[in-house]
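Dropping the structure in here first, questions after.
Apart from one protein chain that is not included, each protein chain of the complex appears where it belongs.
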Amino acid sequence: MRNYAIALLDDRIEAGLHGNLLMKSAEIILGTVVLLTLAAVAAFVLSHQKKLSNRLMSFLLCALAASSLAALLGTGFQQFTYVTPAPFLLGVFPMSFRLDGLSRLFVGLLSLILFSAGLFSTGYLKHLEGRISSGLYWTTFLLFSLSMFGVVLSGDAITFIVMWEIMSLSSAALVGSDHSHHLVQKSALIYLSATRIASGLLCGGFLWMHSLCGSWSFVDWNFGTAQAIFPALLILIGFCIKAGIWPFHIWLPYAYPAAPATVSAVMSGFMSKISIYGLIRILVQGGLYAPEIINLAFFLGAISAFWGVLFALVQNDLKRLLAYSSIENIGLILLALAIALKARAANLPIVADIAMTAAVFHCLNHGLVKSLLFLCAGAVDSQAHTRDLHKLGGLAKKMPWTMACFFLGSFSMCSIPPLNGFASKWLIYQSLFQSAMLNVSYIERGIALATICLLSAVGALAIATFVKAMGVGFLGTSRSTMAEHAQEASAGMRASQSLLVVMCAGLGVFASSAVKFISQLSLLSRDSAASTAVDFPLSIPLLTGLLVVTCLIVYLLFLESSKVRIFKTWDCGFGALSTKTQASSDSFAQPLARIFRPFLRYETNSTIKGRDRRHFPEEITVEVKIVSILESRIYLPSLAVISLGAKGLAKLQAGSIHLYLIYVCSTLVILLLVGTAL
Amino acid sequence: MNGAELHLLRSCSHWVLFALSVVFVPPLCLGIIRKTKARLQNRIGPPLFQPLFDILKLCRKGETLSSTMSGTFRISTVVVFATMLVLAWMTPWLCFKPWSPNADLFLIVYLFALARVFTLLGALDSGSAFGAFGASREVTLGLLVEPALLLGLVALGIFCGSSDLRLVFAYSPLQSTGVSGAPGIWLLVGVSILLSSLVELSRMPVDDPTTHLELTMVHEAMVLEASGRNLALIEFAHALRMSILFGLSAQCFVHAAAAVWRMSPLTQGILNIAGIGLIAISVGVLESLSVKLQWRKVPEFVAYVVSMSLLAALVAAGSGVTKL
Amino acid sequence: MMSPIDLCVLSAAVLACLMVGSLHLRLNLWMYGATTMFIALATAMTAQAHAEISLIYIALLIAALKSAGIPLFLVWTSEKLNVHRDVGAMIPPPLAMHLSIGLFALSFILTRGLPAPEMEATGWYGAAAGISLLFTGLVVMLTRRLAIGQILGFLVIENGIYVFALTQTLGMPLLVEMGVLLDMLVGVMVSGLLVFKIQKSFEHIDVAQLTSLKE
Partner (left out) sequence: MEFFASLSAFPILGAVMAAGSSRIEQLRRLVIIIIWLQVIVAAFLCAPVLAGGAALVRFTPDFAVDRISASFLMLTNFVAACSLSHSPTFFRNEGLITGKTVPPEHERLFYASALLFVLAMNFVFVSDNLGLLWVSIEATTLFSAGLVYFSRDKHALEATWKYLMVCSVGIAFALLGTILIFAASQHGAVPGGSLNVRQLLGCAKQLEPKLLELGYIFCLLGYGTKAGIFPLHTWLPDAHSEAPAPASAMLSGALLNCALFAIWRVTELVRLTEHHAICETVPVFWGALTALAAGFFLVHQYGIKRLWAYSSIENVGIMLVAIGLGSPLLFFLQALNHSVAKVALFLLSGNIIQYYKTKDLSQIRGLLQVSPTCGILFAICAAAVTGMPPFGAFIAEWLILAKSADAMQGIAVGMLLIALAISFVAVSIHVSKILWGVPKHEVAQQETFSKYLIPSLLCLCTIILGLTALPLIMVKPI
């Protein structure tokens, strides 16, 4: 053990000797990090002046994001490892950070999201006055963001797991920050438990790999060997839990709605991608070939893509809907990863490159879009004081800017050209198409075709989901007075939304260069030498231009000059329509939900009251019930088993001293038996 | 005159032909369908170009908007119309087409989706119950039909080794005679595209466009609030969509034929247009013979379509030449 | 063949077994005293067998403190609290006695395998006696409900261990022996005081009823 510690000491010193200019910049980043932590504490100290601390902290957050972006650009494209010098140590381990193509991409994404979250915060936190303690919120938020930087930059397993745990803990604290509601507490605890289980599995996998490869740094880990299957499985499951892949997604629809919008934006936008990052960094770049694992990942990804969007369709809480849709997208990303691995195993480098690019590109896109959508939802929540689609509606006139941002985000989620969602979706389709064409085994071809079919169904469902969100949430007339009195969001909030919208549109229109950039990082392997550029043949800019121009022409030709008369919506001559006559979110989703009844456990019970009910109903109530099978059939029972076991064990502590003495004696007997056995 | 001029003339003629067919084919399709139905009901029926006249008439009218509407409604009309024009340009639904950019099949399908989304938003903007009815049904049909359409095109793509529809339809039958099941694939895909277009366009047996019982309508219910030029744009876009889809399936049938008997591009072109007409007639016949399916039965109908294109795709994947 | 030392310790063990048979506190305590006296005797014999002066002091200490002092103290306590009979827990005393006699036999079997101590023919009897005293003590602790009964059981266990040490080893270091004795005395004192407190706040010293602290 001593040698262990000493060895660590030695290689730390060695690493210290190999310092170069890049490390200087890294030290600068480290410095800012420390400084910001101090600032967070400061915020905590002056937390009683809410306004000031909010301003200061959101500024600091933006500063952090900007500085990290600057550091990214500053360090150019070379990759380097940085091992912390003596004082910055994890007890006995040096922290080792690694900056390369992959982490660069994710750091960039994180910085963007954090920047917009910071912009958003000042305006948003107003409506949480008195419900959350801003000092605590900001401290944990900064801790959260710093730890996420740490995770994507970490070069070895220990740094990774440390940062990972800090991230989980701080995010759980953030989820629970509005802890006066009971539901919020419950959600935070569910999330905390899920994430702890995930990290437990990860620890298991890491320890196992360490005992196999004798090293903590990811670079030395090789998953090609036969006995590396089990650690690979542990790691895969761990990451799946954290990412909210079916069937481990239970925590997600609780956590995201419960958290403040900024937090859920960051969590869904980036934290769920961190699992993907981990999968790429550890399993993909570790050279995983085991078909069992790959097929498992493929299967899980496909299922969660479908399951997520299906449940998103029938949600009535705006943020819950978004949460489920991020399950869908993470599923898509995992699916793409699995396709890449399959293709690599089947020796189809082109397909593998396409799929890999698709996965990473979709990470970026979904990160941006989903944080945009969550921010918009937050804006709606802060202005209309509800997220329930049954109470929303008619916001189009109240908050047009937010509506525009939300619509564009939703289009991108429906992967409609020319927005970025389409580009990455196209890549996934393309990879499947190619493997259906090129793959040697006919079974694989069939699977690819079936997956294409599934994906198109998922796409159509996504359209249904987001049309519902847009139409019921923003169009028509307000369904409640709260929505009636909504105001447009503050300038900062709008600015952050628009920033993200611009990013999405940009990534969509100039997808081809983005794709080239990503594919040249050649993320499939550790050595960035073997890089083959994936080409993106669609001329999206032309298409966009064409669409815009045609729209303008058509508008000018036809509608611009036409005489318009404003009248009320046609009411079949019954007189003024009540807002209840509009389609509610349930009724909009009903035909589709009916088709998928068996999956959703979809039940509608309607009761009609009044004498002669058929002709003169006095009261009609229709309620829709959806039961999540997993939760009711699997998770709750297993929880019950655990708590039952705990109760049973607690019976041992019965309070009688005679019993206790008997334990002592029986333990003695057992020990003697064991001793004789050994 | 030399090659360059000839080529120029050629492309000019293509442009002209294309423009003419974009303007006249869609209303003609509608007209033919109506005419057929009238004939089968022993009526004279309106002249073939009546739909065009209707649209022109609507263009002269002013429009009435609901007070609840935001700008979304009008924007959506414009976008739908524009998208349809772009689609008409990009999709190889006619075999005489001017130059167009990469008509990737996924892109085409998702451009259709774009049009659909805006139609839905327009329908929901007025806050009327009918619009919402129509929208939620349209969305359901979309879910059912999109896989069928996509898979059909994918089958062609796999068979011809590219996802670019230009290449797919430029794919000369001479190459494919060697490959087993070539006409079969074309035929299957043609049929599945035709049937899915029936669903997509919400015509019989899925929906009866001529009825005015709102509770059963899909498309008509969505455009209930539209009027005047708005309505004109919507109707024309709808017709254009119809002719594009019919054109695609006609193309498939032509290729299927070409895979058996060789024929010159000119004949192909003529057959293509004629095919669209024939399809329109047959749709008319179908509509006057069949009855509207019960709403709950629609998925079963669509299941046939999906299975057909899946079959085509599987055959294609099975027989497709493996390029490594 | 059996040395007088073995005889002493074995009779101590038997006496202890017999002690289990009665619930009468004072009788128990005096029997315990007698047991301890036997052990003191055995210590003295060992002392002269191995010419260990220190053991003589130990023997005297045991005789004085353990076989006389402690029983007196506990008897005094029971007089003060005027409890005279234990209620007896779980199994009735005759059965408990037979059980401990059975354990007495068992201890012979268990200790058979132990290697004999240095320059001794056999330490078997001594070891058996020690272990059986240990068992008896445990039986007492498990079957007595009164606090005093439990103290008694603990004392018997202590005796057993001491006997084992005496017969298996050639005298532990004096310091350790002293420490052990001291600890025991303090322990008995502390628990004796506790018994008073228990009586004061519960109006009984039935420890089987102290079950309010549990999960």
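Every chain is named by a letter (A, B and C) in the order it is written, and numbering of its residues begins at 1.
The working rule: a contact is a pair of C-beta atoms (placed from the backbone, for glycine too) under 8 Å apart; a residue touches a chain by one contact, two chains touch by 3 or more.
Note that the structure is predicted; figures quoted are calculated from it, not measured.
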item: Shown chains that the omitted chain touches within the full complex; value: A, C
item: Chain not shown: contacting residue from A:I166, A:V219 or A:L296; value: A:I166
item: Hidden partner chain, touching residue among A:L90, A:V440 or A:L542; value: A:L90
item: Residues from chain C at the interface with the omitted partner, ascending; value: 113-115, 117-118, 134, 138, 141, 147, 150, 154, 157-158, 161, 164-165, 168-170, 172-173, 175-176, 179-180, 182-183, 186-187, 190-191, 194, 197-198, 201-202, 207, 210, 212-213, 215
item: Touch residues of chain A, complete complex, unshown partner; value: 1-2, 4-6, 8-9, 86-93, 133, 136, 158, 161-163, 165-166, 169, 172, 176, 179-180, 182, 185, 188-189, 192-193, 196-197, 200, 203-204, 207-208, 210-211, 642-643, 645-647, 649-650, 652-653, 657, 659-661, 663-664, 667-668, 671-672, 674-675, 678
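Keep this in mind: only the chains that are shown with their structure count from here on.
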item: Touch-based graph of the chains, sorted into line, ring, star, complete or other; value: line
item: Chain A and chain B: spacing of chain centres that average the CA atoms, whole Å; value: 38
item: Chain A and chain C, separation of their C-alpha mean positions in angstrom; value: 69
item: Chain A partner contacts - residues on chain B that touch it in the complex; value: 59, 62-68, 70-72, 74, 77-79, 81-83, 85-86, 101-102, 104, 106-107, 109-111, 113-114, 116-117, 120-121, 124-130, 132-133, 135-137, 139-140, 142-143, 146-147, 150-151, 154, 157-158, 161, 163-164, 224-225, 228-230, 232-233, 295, 299, 306, 310, 313-314, 317-318, 320, 322-324
item: In the complex with chain C, residue positions of chain A that touch it; value: 650-658, 661-662, 665
item: Chain B partner contacts - residues on chain A that touch it in the complex; value: 393-394, 396-397, 400, 403, 407, 411, 414-417, 422, 425-426, 429-430, 433, 436-438, 440, 442, 445-446, 448-449, 452-453, 456-457, 459-461, 463-464, 467, 470-472, 475-477, 537-539, 542-543, 546-547, 550-551, 554-555, 558-559, 562-570, 577, 579, 581-583, 587-592, 595
